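One protein chain is absent from this view; the other protein chains keep their places.
Moving on, here comes chain A:
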Amino acid sequence: MLSIRNLHASVEAKQILKGLDLEVKAGEVHAIMGPNGSGKSTLGNVLAGREAYEVTAGEVLLDGKDLLELSPEDRAREGVFLAFQYPVEIPGVSNINFLKTALNEVRAYKGLPPLEAKEFLNKVKERQKLVEFDAKLANRSLNEGFSGGEKKRNEIFQLAMLEPKLAILDETDSGLDIDALRIVARGVNQLRSKDNAFIVITHYQRLLDYIVPDFVHVLYNGRIVRSGTKELALELEEKGYDWIKETVDAEGAV
């Protein structure tokens, strides 16, 4: 589904991603872990098409299509969804209106007619339940005055509404208490299917107890330096990021 090859990206003339490779197949969940500042969010932003990030080399294909050629909105319409590490507050734009606009633009791109008001509302209701997102929040301005946890849950609610092919969750677990974490994880697990894929970016192993990944990768200094199965996450948890840093830096020194 997604294939990233030799991806180099910089922001403000600073090289952040330095040759990243990743293959994600439909039906898989990949976890990306790594110390702060290693480039995890940069990867998410580059995939979603944020302007400030400049790709200097490499390629990204989504089902064979060159993703880097597309505008952010077309990437979303092709099925890429980034759950933001820091969701933006937009006063005056109602959550529901925003979702309806987004959903219908994605549908229009696929040649589908807009959802009937009733269908849309049914879907809202059903998906709200799935991620236990408070109906009151859905009617408020987009993320305005939401707590950190509410914002993260809203990301998952949007994910559930838009049903993307490839979802990238950027530290969706940070700022969530254990109950909220369970709810979010349950939502994600129910949305998993053989046709979609998830990239779960996280700093902590904790989330991976609930969203069990097929693969775990460690990102350090702009590159994936280790890949393995979920046991790698446990090892990381036990030995800490210093272990990665030391071994990788030692390899580099050789």
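We adopt the following convention: contacts are C-beta pairs under 8 Å (C-beta built on N, C-alpha and C of every residue); 3 or more make two chains touch, one makes a residue touch a chain; residues count from 1.
Heads up, the rule we're going with is that contacts and distances are computed from a predicted model.
Chain not shown in the complex: UniProt lists it as "Iron-regulated ABC transporter permease protein SufD", one of "L-serine dehydratase", "Simple sugar transport system ATP-binding protein", "Iron-regulated ABC transporter permease protein SufD" or "L-lactate dehydrogenase complex protein LldE".
Within the whole complex, the absent chain has one touching residue among A:6, A:101 or A:139, and that is A:101.
For the chain missing from the display, the contacting residue among A:87, A:187 or A:222 is A:87, taking the whole complex into account.
Residue in contact with the omitted chain (choice from A:76, A:124, A:166 or A:232): A:76. Among A:61, A:162, A:212 or A:248, the one in contact with the hidden chain is A:162.
The omitted chain makes contact with chain A at the following residues, 48-51, 71-73, 75-77, 81-82, 84, 87-88, 90-93, 97-98, 101-103, 105-106, 109, 141, 158, 162.
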